[in-house]
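Have a look at this one.
One chain of protein is taken out of this complex; the other chains stay put.
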Amino acid sequence: MLILLRPDVTAPQQAAIEALVKSHGLVPHVIPGAARTAIGITGNRGALEPGRYQSLPGVADVIAVSQPYKLVSREWKPDDTVVTVRGVPIGGQRITVMAGPCSVESTEQIHEAGRGVLRAGAHMLRGGAFKPRTSPYEFQGLKEEGLRLLAEVRAETGLPIVTEVKDTETLALVAEYADLLQIGARNMQNFSLLEAVGDLRTPVLLKRGMSATLKELLMAAEYIVSRGNPNVILCERGIRTFETMTRNTFDINAIPMLKERSHLPVIADPSHGVGVRSAVGPVALAAIAAGADGVIIEVHPRPSEALSDGQQSLDVAQFGLVMGRLARVAEAVGRSV
Amino acid sequence: MLILLRPDVTAPQQAAIEALVKSHGLVPHVIPGAARTAIGITGNRGALEPGRYQSLPGVADVIAVSQPYKLVSREWKPDDTVVTVRGVPIGGQRITVMAGPCSVESTEQIHEAGRGVLRAGAHMLRGGAFKPRTSPYEFQGLKEEGLRLLAEVRAETGLPIVTEVKDTETLALVAEYADLLQIGARNMQNFSLLEAVGDLRTPVLLKRGMSATLKELLMAAEYIVSRGNPNVILCERGIRTFETMTRNTFDINAIPMLKERSHLPVIADPSHGVGVRSAVGPVALAAIAAGADGVIIEVHPRPSEALSDGQQSLDVAQFGLVMGRLARVAEAVGRSV
Amino acid sequence: MLILLRPDVTAPQQAAIEALVKSHGLVPHVIPGAARTAIGITGNRGALEPGRYQSLPGVADVIAVSQPYKLVSREWKPDDTVVTVRGVPIGGQRITVMAGPCSVESTEQIHEAGRGVLRAGAHMLRGGAFKPRTSPYEFQGLKEEGLRLLAEVRAETGLPIVTEVKDTETLALVAEYADLLQIGARNMQNFSLLEAVGDLRTPVLLKRGMSATLKELLMAAEYIVSRGNPNVILCERGIRTFETMTRNTFDINAIPMLKERSHLPVIADPSHGVGVRSAVGPVALAAIAAGADGVIIEVHPRPSEALSDGQQSLDVAQFGLVMGRLARVAEAVGRSV
Partner (left out) sequence: MLILLRPDVTAPQQAAIEALVKSHGLVPHVIPGAARTAIGITGNRGALEPGRYQSLPGVADVIAVSQPYKLVSREWKPDDTVVTVRGVPIGGQRITVMAGPCSVESTEQIHEAGRGVLRAGAHMLRGGAFKPRTSPYEFQGLKEEGLRLLAEVRAETGLPIVTEVKDTETLALVAEYADLLQIGARNMQNFSLLEAVGDLRTPVLLKRGMSATLKELLMAAEYIVSRGNPNVILCERGIRTFETMTRNTFDINAIPMLKERSHLPVIADPSHGVGVRSAVGPVALAAIAAGADGVIIEVHPRPSEALSDGQQSLDVAQFGLVMGRLARVAEAVGRSV
């Protein structure tokens, strides 16, 4: 439930409202907004009686929040959330571009990638150090060595780092290096990991599970936010369907639907979303046209030598071309890169 | 199989090649191109022996066409096909916008819709007269009366008409009125209907079945083209997935994949693709950004009174806003509306 | 809406009720049942007012039918429907087994198949004469010649014939030969074809579309029954999912769900449902255990030479083994083969 306060509410009125909520065994969350302040209520197991709060001094309105998610909803917080990652704002007027290889593979590879994507105009560097792989016999990443290499490139280029955390055991280590913690698709409903990153304040890039509904994605974000970490960025990365010509089916509908239902920033991952190099650029443009707040793109200095995801990685020159087109489409929808 | 001719091939050389193909019981199709002429071969049940033709005078190369579709493939015809519908070219530099109500419901409704979409800048009028409906108890369309009303609005506005043909029985009637015959998603593999429209020369808008793979869509187009009607336009309209927040999942990946694999024009139907009014505009922009040659959008003078698909129909003012944004995105990708 | 009559209703009372329904512009359908008679009402576009009929003499109860399908629902007709196909009852205590090749290919092949499946205990012969194929370049069936061959084998073996009708153009021809008309998965929502078979009284085997919901399957059956043909048999044949190890995903849940919601017989097609020869038998047994009224199985004298579906066809000996197991599982669930 959400209590909307009047613009002229006084501090004592607001304090009294919060106290009443607590006296009912519930938790009040103050949500300041541009135009008005609201108080969200959590902790109830069923529906609440709005009449309890409707007529209190300072209350403009009380609205039920019908969705099973609350803190991440637009009803709860009408204004867009902007998450700042080491100085880079995500979710505002400007489109954010994250780029880099699927996996950190070597000193040379990641430095080359970092310099390349910086030169092409990227705002952040991506790269996996701990890789969840379908087979136990595949390359599992350089682990801590990979994180150190990412930090080296950050020191050189100034690009903030986004990298995946795959379990709670390595979370503390990854969080030492990462500016933005990526939760992968397979972990979207790893609730223990969601709670653990919810206890931090490091921003989180939460990827949609490969067969998760949008409602489930929002619920997963709710796990993180309800633990106290408001810095969540949603990521559409394609869902699993019957189509086999592409690796996944990028759900373009998810972009406007998530933006409408939630105040959180939404990023698109066209690389996994289509999984075919020649189509990555077009899908990236589509996501921006549909209202995404940014893209995350796999770029490798030499895709044909990549240890993972080579078939969907752009080389630096191809990425540069996509950047140019992204800038034009961003401008067409009133934004910039 | 495809025989690529040399730029300097002579007419007698080409005639000799065609004669040899026929002598093998096969059918040669001459495909003129901007840079070179090719001869496609059909009629074979298995693989052909390229050696038969490789060394003939005038032959540059012989290439196997590995996909199960041939005539609709890029290998077969590298240049984009432009289908002209009553003077409106589809598949060229300019984006085509088709708009109008799901169903023709009354004289007033369709005239109002036609004037509205013309004023907003649409190039064609859509409207269903024969409606395939999931339930036998739902509104099935005005039938011939609906076709007559569409023709009236065409006479008034000059807008060519696209309308659905749902069976072979009514094909002759619908073809009398329609400038572009729409084959609906449920009929994408109604092979008898595909063959029947293949025997005409009226352009065909072929919608992807709700669980059809892209390969199956191309095979369905091949049915039409192989009967002699080259005027086929492919239409992505969303596929069926587990997601329930939207009516379908618009497969944005389909746009670049179809453009890469086929020379046929590709149109997007964001109205059915997402099925939620507020998201129709964003998905339309996305499709153009990804390379679609046009969009088909449901517009109703008063969506709340629509007999079908009201929840996904724009009103004329909303459509006007989308048109403005479409023009900007089209320009960003080097095209115009 | 459904009017349940009292056990002691008199003929004049019933006639008066029917007359009143008609006077409201609606259509009454008398549905005799083992325990009670009911009158179903169709022809209404929206909800009906039960109060109109509730207090009439002879009326026990009036119930709204909430689903979008009516005539095929259990609420409408609580007792199982038994459809009789040339003397073979389908939907009763006994399990029905239909078997034979995907396509009729030659005199020898279909005679051999017919004799083989008869010897193994099948009750009906299946075989396609008009084949809908994904590619225009594939074998499309022997057409009328195939029907004639099926009739020959019926004359020899006494087995009734089930064969597919793929369009309205060939319906009259196919109906001359077929004892049970099969509507294929791709035609489940070919409403013109549904209406055309609804105008006959020949029994119809209606296959579920490859991405049709169970509700849509029931609505498709409603199309046929509402035109006057009550002899509809539902067929689960697998749906399209992301799984690629099997051709389709046989939806075993469909068996109990359809039996619960509808009074129509339900047949399983394990051959298309799994598409892998070694798994056809296990899936057939599963369907019977779950409550199916029968199975339709592809059997070919020499599967490796089949022109279509060889990979999922059993040979006669394999089919004989499956028949033995089917008999044991049928008995375990209180039925017989």
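First chain written, first letter: the chains are A, B and C, and each begins at residue 1.
The criterion applied here is as follows: a contact is a pair of C-beta atoms (placed from the backbone, for glycine too) under 8 Å apart; a residue touches a chain by one contact, two chains touch by 3 or more.
Note that the coordinates shown come from a computational prediction; the quantities given were computed from them, not determined experimentally.
Undergrad: Any idea which of C:55, C:244, C:304 or C:336 touches the chain not displayed?
TA: Residue touching the absent chain, from the options given: C:244.
Undergrad: Of the residues A:106, A:211, A:278 or A:311, I need the one that contacts the missing chain.
TA: Here the residue in touch with the unshown chain is A:211.
Undergrad: Out of C:38, C:197, C:286 or C:323, which is the one that touches the chain we can't see?
TA: C:286
Undergrad: So which of A:68, A:158 or A:324 would be touching the chain we can't see?
TA: From the options A:68, A:158 or A:324, the contact with the absent chain belongs to A:68.
Undergrad: In the complete complex, the non-displayed chain touches which residues of subunit A?
TA: Residues of subunit A in contact with the hidden chain: 42, 45, 68-69, 132-137, 166-169, 186-187, 189-193, 210-211, 216, 219, 222-223, 226-227, 240.
Undergrad: At which residues does subunit C meet the chain that is not included here?
TA: Contact residues on subunit C toward the absent chain are 211, 213-215, 239, 241-246, 249-253, 255-257, 260, 273-274, 276, 278-279, 282-283, 285-291, 325, 328-329, 331-333.
Undergrad: Pick out the residues on subunit B that sit against the missing chain.
TA: Given the touch definition above, subunit B has residues 211, 240-242, 244 touching the missing chain.
To be clear about the criterion, only the chains that are shown with their structure count from here on.
Undergrad: Where in subunit B do residues touch at least two different other chains?
TA: In subunit B, residues 211 touch at least two other chains, as defined above.
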